[in-house]
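One protein chain is absent from this view; the other protein chains keep their places.
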Amino acid sequence: MSSYLLSRLFQTIVTLFVMSVLVFVGLYMVGNPVDVLLSSSATPEERLHVIQSFGLDRPVWEQYLVFLSKALQGDLGNSFVFNQPALDLIFQRMPATLELAFVALLMALVIGIPLGVRAGLKPNSFVSRTIMTFSILGFSLPTFWIGLIMIMVFSVYLGWLPASGRGDTVEVLGVPVSFLTLDGLSHLVLPAFNLALFKISLVIRLTRAGVMEVMQLDYVRFARAKGINERRILRVHVLKNTLIPLITVIGLELGSLIAFAVVTETIFAWPGMGKLIIDAIGVLDRPVILAYLLITVVMFSVINLLVDILYSIVDPRVRLEGGSR
Amino acid sequence: MNEPILSISNLTTEFRVGGEWRDVIRNVDLDIHPRETVAVVGESGSGKSVTALSIMRLLGRNARLSGRILFEGQDLLALPEEDMQRIRGNRIGMIFQEPMTSLNPVLKIGEQITEVLIEHRGLDHAAAMAEAARLLEKVRIPSARQRLNEYPLSFSGGMRQRVVIAIALACEPKLLIADEPTTALDVTIQAQILELIKELQKEEEMAVLFITHDMGVVAEISDRTAVMYRGDVVETGTTEQIFKSPVHPYTRALLSAVPQLGSMNGQNLPLRFPIVDMATGSVEPVKPTVDTVRLDVPPALRVANLVTRFPVKKGILRRTVGNIHAVENVSFELREGETLSLVGESGCGKSTTGRSILRLTELTSGTVAIRDHDVARAGKRELAEIRRLAQMIFQDPFESLNPRIRIGDAIAEPIIAHGLMPRAEVGTRVPQLLEQVGLSPSMADRFPHEFSGGQRQRVCIARALALNPKVIVADESVSALDVSIKAQVINLMLDLQEQLGLGYLFISHDMAVVERISHRVAVMYMGEIVEIGPRQAVFENPQHDYTRKLMSAVPIADPTRRRVRHLSNDEIRTPYREAGFTPPPQKYREVDEGHFVLTQHLEPAA
Partner (left out) sequence: MSSSGKQPSTSVHAGNGDASPERISPFRRTLHALIRDPGALTGIIIVGVLAILALVAPLISPQDPYDLAQLDIMDGRLAPGATSMNGMVYLLGTDDQGRDLFSGILYGLRTSILVGIISAAVAIVIGTCVGLLSAYAGGRVDALLMRIVDIQLSFPAILVALIFLAILGQGVDKIIIALVVTQWAYYARTVRGSALVESRRAYTDAARSMALSDKRIIFRHILPNCVPPLIVVATMRIAYAIMLEATLSFLGIGLPITEPSLGLLISNGFEYLLSGDYWISVFPGITLLLLIVGINLIGDALRDILNPRQEG
């Protein structure tokens, strides 16, 4: 277990390092942040001053080393645009994104699992076929476009739900959340559902495939031969074995939801870190891009670690070991 | 006799295939009396398992049953589903073939036993756990109470089948249906499980319906026997009757194809199987076997001190913490025209030995010589020549042909790759080879999926023959085939040995088949050869404890030769050793000319 944790920590550090080098060098080669930092009417003296104060005149490896030594002290630089620490900017917006992603994940599971189980138990029935047809549709709907359509229908024509922003928030342990106020909740529903739609289809399909596979296995047939009632067979024998592999997927999908929030946040003007990164890319705000990336790497590593640990707890066949899996 | 506990009459089961109902079993009649064991025997596709599942009504939605199944006076086919569920696992217990997959991998053993007790006997959790421990003791599982908290993962195949039996017997059923319960097990473990079922049957006073394909098992265990063939019960009678004077041609054909351990006593050459026409029951006379062993030329294959080990790695640095000593210091010779059989149970190293000879698995040390070629040190080119002189035939005929290549091309491929003849002539060689293995040359343009198992194995033999090899390593090559097909393929192999002077290294777990076709036999256990010698000597005068144990475990297809056995509950051990372990030197004792036995060292394995 401890050797496992060590190897994961090591892997995360390597990933962080490689990523930061690649992106730092990549970003260094394109564009000139000075154009972003200064108005076009700036004098050459002002330009020179800015270049020197940001250390932009030094060779790339030196700039990277400076970045690295500061990064190790928890300073990822100031945003060129906001002139605030990039980390602060991200941490301010992170709760909104996480809330959106978690609610979307919850929706995907709560809607997807029952439908998937239903479709897997009686794969040839009319209801199951309908579920599967809709899941193909859900798989194919471009998130951004269906977001627009949802705004058009529910906000513009029907006027039921607000189309932008977070609404009222309350602080829980110092973190602002929307889902505890009625107004916040009404703001949350559309974007969360929009983000969840693709994942609902995915969960339906995975659950269905899992149920269909497990239903054919010997131990389910043996459970029937034991005279166990169908409810228990489903709940204990089928579901447990179907849902365990789903844990891995959920871990990956949580990461994907956080990343895809970029699209949903843009459409619904949700003040999360996805909106921040899109704007940062638009103006090549290097520190923000780098900080966002490094934070996501750490976040994904933590998610993956939790998933692995959870998996080894619920599945007796899996043991955590260092090295390759 | 008293009233039957189960009385099946006119049972027909149909499956829906592409919108059409197709019958799989037709008008089956079968009675089972209290405390009686009835065997249903048949080859694949005979409908024997479908019969068992029909009784339990476990066939699912695309099956339709008609007829009557009276159990304790109730017609099971007329019962509502909830009532049927109350009978399953309660009044009728059932066990299946695959112990490795019959238990749910993510539930503790205890929970899998108690759920039956809670469901049918209404026990509370504590009482159920106590009862579960008692049940595990009943099926002779040591330290039962602790093992309740373990997952199936930590149980061996034989132990899992014991757990499955414990579950099936949890509610003291009046009838136990056993669907090929020992087929997936090694022969010594099979003997243990068969004994266990017999003993428990006496203790519990229950009836047993035993489904099997193995005539030997039938002869060992059943009072009465029903023979099934393509969905029909073709013959029913007492087991003695069926074996002594079978009436139906199919039964006769089946029995004549079954090798019987000990039936070769006094014979020193291999013997073909008599082939019976399944329609008329007439028996073709067996062609006498010619002595094919070439003592006048040097051996085709020489194996000396062969060692093959697999490292076991652990931890973040992938350090080698131990080795599986799959093959440990094995030596033997094989002559042209000779069949040497390697026998033993799973994990004994027999297959690894075969693979090491062709270097499909890298050997750790020792020498393997095919003609003058040193296999271990051969370069690419020499290895190619070695893999022409020696060929391999594998166990699973459905796996050993590439599904995307027409069989004509599959047979031609090695000829072309080795440049054995100009491309133009290959077209005439392929039909010849097909003829030689008893297939029609017109089949050359077919894909493997169009063939049955026996035909595919013939294709594999033709492909191996394409290179004019001297040695064929046959790794469980007939194990997956039905008895009647198995007999045909073995006859073919003996024909080819006579025609081409092939040397066979015949790797098998099936002692009865081995007795039939070998000139010499080597018995392997934990990676070592424990006994090697002429077939007659090893079978009629076994010296090593393990050989004796193995022989006594083999079921004999003759109900008059039933033995009372006292078996230990040993499990098959794996030859895993810590890194740095040096095996003690082996000493062989020559019992008789060419008959060697490993002197037994007392120290037990890890």
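Read from first to last, the chains carry the letters A and B; within each, the first residue is number 1.
The working rule: a contact is a pair of C-beta atoms (placed from the backbone, for glycine too) under 8 Å apart; a residue touches a chain by one contact, two chains touch by 3 or more.
Since the structure is predicted, the reported quantities are computational estimates derived from the model, not experimental observations.
Considering the full assembly, B:Ile275 is the residue among B:Ile8, B:Leu103, B:Ile275 or B:Ile556 that touches the omitted chain.
From the set B:Asn268, B:Asn305, B:Ser440 or B:Asn541, the residue in touch with the chain omitted from the display is B:Ser440, counting the whole complex.
Of the listed residues A:Phe67, A:Phe179, A:Phe193 or A:Phe300, the one in contact with the hidden chain in the full complex is A:Phe300.
Touching the missing chain, out of B:Glu98, B:Glu235, B:Glu345 or B:Asp558, is residue B:Glu235. Considering the full assembly, B:Gln391 is the residue among B:Ser54, B:Gln391 or B:Gln497 that touches the omitted chain. Think of the hidden chain as still there; on chain A it touches residues 11, 15, 23, 26-27, 29-30, 133, 136-137, 139-145, 148-149, 151-152, 156, 163, 202, 205-206, 209, 252, 255-256, 258-260, 262-263, 266-267, 277-278, 281-282, 284, 289, 293, 296, 300, 304, 324. Panel shows chain B; residues 26-27, 229-236, 248, 250, 275, 277-279, 355, 358, 360, 383-388, 391-392, 394-396, 399-405, 413-414, 417-418, 438-440, 443, 445-447, 449-452, 454-455, 458, 460, 463, 467, 485, 488, 492 of it touch the chain omitted from the view.
Note that in this section only the chains that are shown with their structure count from here on.
Separating the CA-averaged centres of chain A and chain B is a span of 51 Å.
Contact residues on chain A toward chain B in their complex (touch as defined above): 3, 6-7, 217-219, 221-230, 232, 236-237, 240-241, 244, 314-317, 321-324.
For chain B in complex with chain A, the residues that touch the partner chain are 56, 58, 85-90, 93-94, 96, 98, 101-107, 115-116, 119-120, 151, 153, 164, 167-168, 314-318.
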